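Worksheet: the structure to be examined is printed underneath.
So, chain A:
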Amino acid sequence: MPIEFKKNRALFRDEVSVEEAEALLEWLQTRPTAKVDLSACSHLHTANLQVLMTAKAGVSNWPKNAELRSWLEPALKSGE
Partner candidate 1 sequence: MSPVPPNPLLEQFISESRDLLEASGKKLMQLEDAPDDQVILNELFRCVHTLKGNSGLFTFPEMTRVLHAGEDLLGMVRSGQAIYSRELADRLLDAMDYVGLLCGEIEATDGIDASRALESQHLADALRKLMPNLIPNQDAAAVRDGDSPVVANAQTSPADNPSADLKQFAAIPAVARKSALERCRQGDQLHWISYRPQRECFFHGDDPLNSARQTPGLIWGRILAPGPLPPLSELDTYSCLLGFDLLTNAPREELDQYYRYLPDQVEIIAVPAQWLEKGHGDADGASKALSRAIPSGSFSEDDEAAFNWILAAQRQILLLDDRPAWHAGRLKAIAEVLANLSQAVGETSTRSDIQTALAEALSTGHNTLLLAWLDAWIVTRKTIQPVAGLSWARGTDGIMAAAKTDSNLDVGSATAGDPSKAPADEGVRFGRRAEDSLTGTRSLKVDQTKIDRLMNLIGELVVEKNALPYLAQRAEVQFGSRELSREIKGQYSVINRIADEMQDAIMQVRMMAVSFVFQRFPRLVRDTSRKLGKEVQLVLEGEQTEADKNIIESLADPLIHIVRNSLDHGLESPEVRLAAGKPATGKLTIRAAQEADRVVIEIVDDGKGIDPAVIKQKAYEKGIIDEATLERISDQEAINLIFAAGLSTAAVISDLSGRGVGMDVVRSAVEKINGTVVIESELGKGTSIRISLPLSMAVTQVMVIESDGQLFGVPMDHVIETVRVTRDSIHAIKQTKTAVLRGRIVPLKSLNTLLGIAAIPRLNSDDELAVLLVQAGNAELGLIVDGFQETMGVIQKPFSGFLTGLSAYSGSALMGDGSVLMILNIREIV
Partner candidate 2 sequence: MRRILIVDDAATVRMYHRGILESAGYLVEEAWNGIEALEKALEAPFDLYIVDINMPKLDGYGFLRELRQQQIAQQPAVMVSTEAAAGDERMAYQSGANSYLVKPVVQSQLLSHVRLLLGEANQ
């Protein structure tokens, strides 16, 4: 599973595809305080990204991939 949903935290792993976006959206809709852990993520499809941005989801861990992190950090931090 590219996204592992825990109680109040979602763990992203490797490449997260467009198919995951709907589930992510539903999950976040019911958990306004949920955080995402992106440390193990190497890429996420734009659809997932815009769900995170719209939800202003908090990020508990940034990607280890520095290049990806440099993209995501400004976009997701501004939502906080």
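Candidate entries met the following condition: all candidates are chains of the complex that A comes from, given by their letters.
The rule is simple: a contact is a pair of C-beta atoms (placed from the backbone, for glycine too) under 8 Å apart; a residue touches a chain by one contact, two chains touch by 3 or more; residues count from 1.
From a predicted model like this one, the values you see are computed outputs, not experimental measurements.
J.: Check each candidate in turn (1 or 2) and state which touches chain A within the complex.
T.: 1
J.: Can you check the complex and tell me which residues of chain A touch candidate 1?
T.: Residues of chain A touching candidate 1: 18, 21-22, 25, 28-29, 43-47, 49-51, 53-55, 67-68, 71-72, 74-75.
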